[in-house]
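Below: one structure, written as structure tokens.
Removed from the display is one protein chain of the complex; every other protein chain stays in position.
Entry: chain A
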């Protein structure tokens, strides 16, 4: 593993659960050879050549398996008809750009965060605000609901991720119970609880991702490999083991082993920053959305990009993506204020949705797939459903 990955000598780590068997991994790397007394220039040049050779080999290996396109396989699948999706709830209350949102597992509550530092918890059925807290910083770019529904995490320009336990008493001052968990050296771009309230995964403008213990604030694992700001992350569905994917300003999407801190797969086909990554519901693939105005699908077992969702008429960046429950639909929130709905298998657009009055900055499908919510720079959130 990396020579700077935190080891047991630093401080005792809480044991992470053993990862599920990664069926596509072979035996681990051989240990690094001891440094020899060789002139610096020669070793560097040799390594450069070796890295070029390996990159070519990687491309060759991937190309060998490129026997067909996804949309060709899907030719025999019945096409999707007309899609009419409408806004059924509009959540108004933020005084500035909405930057992030997340659903509670109860499928009705939503947490959202905005540029002015406000974090609001809503009951999306009634559109009532249940909690509100003002962060000490502006641009709260990340927020997440805890699996138990009893806490929310958020952060942004303060370089931290803080956890606020949600009180049943609406009059209680949430800020008083705030717990600082993560500490980065640049802005917090995304955060997510793992499958419990006890651990949080974060990504940051400092180019790293990190796994933290909520109770102690201890760093459990850090993930190094991106060459620029990391903008987004998504955890694999729990059945598929302990991995997560991250996307960054280096145009790369990296898949990580949470236990070892190792980057196990890396994809670099986007032409600009990757703003959003989301796993396909089966865990065998993930989608990404980028400033290059495309969404892409990467299959983890084929180890390559298998679809691009784009149109010549779409020239604005994608800020966020999410799948419908079956994985057939991919929703993309765009900087041109629209939402494009894509047929994942056929690669075609099935619908374009209007409504927001500024760029769509965040988009999540509800836990049971009955609706999806979008947040926008127009200060509002909208909950959309299929009309039929």
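Assume a residue touches a chain if its C-beta (ideal position, glycine included) is under 8 Å from a C-beta of that chain, and two chains touch if they have at least 3 such contacts; residues count from 1.
The definition used in the following text is that contacts and distances are computed from a predicted model.
A chain of the complex is left out here; the name its UniProt entry carries, from "COMM domain containing 4", "Histone-lysine N-methyltransferase EZH2", "Cytochrome c oxidase subunit" or "Guanine nucleotide-binding protein subunit gamma", is "Guanine nucleotide-binding protein subunit gamma".
In the complete complex, the hidden chain is touched by one of A:214, A:329 or A:381, namely A:329. Checked against the hidden chain, the listed residues A:265, A:338 or A:358 yield one contact partner: A:265.
Residues touching the missing chain, restricted to chain A, are 2-6, 10, 23-27, 29, 32, 40, 43-44, 47-48, 50-51, 54-55, 57-58, 61-62, 65-70, 73-74, 77, 80, 85, 88-89, 108, 124-128, 183-185, 206-208, 210, 219, 222, 224-225, 262-266, 280-282, 284-285, 299, 301-304, 306, 324-329, 344-345, 365, 368-372, 383, 385-386, 388 (touch as defined at the top).
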